[in-house]
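Shown next, in structure tokens, is the structure this report addresses.
One chain of protein is taken out of this complex; the other chains stay put.
On to subunit A.
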Amino acid sequence: MGLSKENIGADQESSCTQVTTTIKRRIRRKKLRAAKFLTSVKVNIDHNTINVREYSYSNTANIVPKTQKDFDTKINSDEIKKTLDVPLKNTSLEDRIEKMSSKQGSEKTRDDVMATREAKKLLKQKAKAKNIENKDNGSTNIQLPTTIRDSETKKNISTNVIKNPPKIPVACDKINSTPSITTKAESPKSKDEVDRAIQNDNIDINADKSKELIKAERAAKKAAKQAKKKPIQESGDKNAVVAQDFTVKDVVNTLKDIVNIAKDVQAVTDKVIAIDFTTKKGEESTKSKAELRAERRAKQEAQRASKQAAQQQIPAEVKTEQPSKQVDKPKEVKHFYSKTAVEKSKPKSQGMQKMNWFQHLYTEHDKESLKQMAINSNLHPAVIKLGVQLASRVVTGSNARCIALLDALKKMVRDYSLPARTEFARGLEAQLAASVEFLWAVRPPAASQTNALKYFRYHLTQLPNNVDEFDAKKRLQEEIDRYIREQIDMAGEAISIAVRNKISTNDNILTYGCSSLIERILCEAQAAGVVFRAVVVGTRLQRGAREMLRRLLARGVRCSYADISALNYLMRDMNKVLVGAASLLANGAVLAPAGTLQAALAARAHNVPLLVACETHKFADTVQTDAFVHNEIGDPDDLIDKNDENSPLKDWRTNPNLSLLNLMYDVTPPSLVTAVVTELAILPCTSAPVVLRFKLSEYGL
């Protein structure tokens, strides 16, 4: 208290002291009460919101002058996201409050809380059905802002005041200095400062109104606390409802709230990072935040769903479109409004902006799934290891993933202990389902993996009822071995021979990306003495292409490397294009790593025949005509050039106009493919269903 008084300019002290202390006391009490409220939040939400609303308008008026500075500062979307991240549960909120108090003394806490409360109140305003009441309340208070606008001088004074207090180090590094200063300014200032500011306005306006303002403050605090649990969209909503007259103030308030919440969140994030067991980039902290926030939001949305009036949303959106008075911050708030208006209960993975047409492809980040795994789950360690390998993209490539999966399944079968009175098939099926669910959550399966699993499941169900455990295990493991041997090894050999017959002497063969099968074909052709030259085309993102190049060179294949941008230049001199595939679809389209379609188009443009080498176990009976309807989203940060320090994509998360999209696969239509080389025969692409039918009859799948 005393500290804050000193920091604040002397000019305001005298007149305000008396009122200040009482106000302070009241506010302190309110705060404690509010803290208690939080523990039994749900019951009290409505009650609190009512209070909040009453106070909100007056409070907005008060807050404007203080946060004048905020208008000038550009707050990173990062910050705002942080602040808008309200990931913590009730208990943690209390911890946070305690932390706040422990951090910087009671005054700061109170100020913080008040500010946050104000922010929260704004956040919550629009949300409830009681917004109607809100409006009623609002109308009475509408005069306030006008009066405050009149009092320009007050604003100036408060800003001066703000400049003076010393900076108090805050845990959150990323918050812009200026806003942090403003918030810090608030914190060292005791209630006195705030009260004084309020009082300044009040004195100018009305004694009655001052009381209202005080009430408003209290309500604002409560609201802020409430709002901490709710996503920012509420603030947007609130702002929207009030927007007509309050846009500026709301913005300011929300700014303050955001800053405060950001601090809180950062503190919690640090804690989370400390206990985080995956060791990747710091983004994981944001992920955990996002995760928690998602949980909370899901809860809250469920609560709010019924109450939230549709019409509230529309005016909210309409009002948020008003750009006139709004500054950067409002833009960011608007951004979140529009998103929430879509009512997506999916978590924003890492808070990144989602592309319009790919919203259905975004899933929780693989690493989050890893974390969600229960500690006492009885997944086999080999399965968990595979999950980590898949998530971190250590194991890539259709064949590799298939073999890795079968390997893990083999180990699982080997170590499976049959519980008493359980049939082997049933028991193992249950564990299989759990393992598979985990793996697919970590990374969506490739067609080869789904087919392998189908095969395994088929043989599992084929086991006789009273089979001996040892026999069953042995048989399953044998089946797995046979699958790998026949479908992958021997098929690869057959395809290699077939393609070798197609390679004429002194052929120039172009291949795109990385494929274990293509590598095998080229190496074996070289070993068999066929004279040819290979060109490997890759992109900056694909480590695989360069790795394959290395391996080909080691085996003595004459090859060179080019970037994808050189495709058309090279294609003139090429005789054949040979690519691998992730899977072959039932309509004859080829699902392959992104960029293959590019190579196919270039080949067609230059009349170069395109051969796709694909074992029959990769044939899927799904149909896809384009790469939008079903795809996999990779890590967007891979698109950023690591060697370029001033990459314009570096801070893409903070830029609301920029999103990065990293699609993993693309679909090549059958019209561009000359032939598909399988172990059965060299076929036209359109014969894919024939092969599927054939496989069905042979393998009984």
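The rule is short, and it goes like this: contacts are C-beta pairs under 8 Å (C-beta built on N, C-alpha and C of every residue); 3 or more make two chains touch, one makes a residue touch a chain; residues count from 1.
Keep this in mind: contacts and distances are computed from a predicted model.
Trainee: From the names "DNA-directed RNA polymerase III subunit RPC6", "Cell division cycle associated 4", "Proteasome subunit beta" or "Translation initiation factor eIF2B subunit alpha", which one matches the UniProt record for the unseen chain?
Mentor: Choosing among "DNA-directed RNA polymerase III subunit RPC6", "Cell division cycle associated 4", "Proteasome subunit beta" or "Translation initiation factor eIF2B subunit alpha", the correct UniProt name is "Translation initiation factor eIF2B subunit alpha".
Trainee: Just name the one of A:I214, A:V436, A:L453 or A:L683 that touches the chain not displayed here.
Mentor: That would be A:L683, which touches the missing chain.
Trainee: Going by the contact rule already stated, which one of A:Q359, A:S377, A:S504 or A:S647 would touch the omitted chain in the full complex?
Mentor: Candidates A:Q359, A:S377, A:S504 or A:S647; residue touching the omitted chain: A:S504.
Trainee: Tell me which residue among A:G427, A:P445 or A:P609 touches the hidden chain in the full complex.
Mentor: Touching the chain that is not displayed is residue A:P609.
Trainee: Under the stated touch rule, tell me which residues of subunit A contact the chain that is not displayed.
Mentor: So the residues of subunit A touching the missing chain come out as 502, 504, 576, 607, 609, 611, 674-675, 680-684, 686-687, 690, 694.
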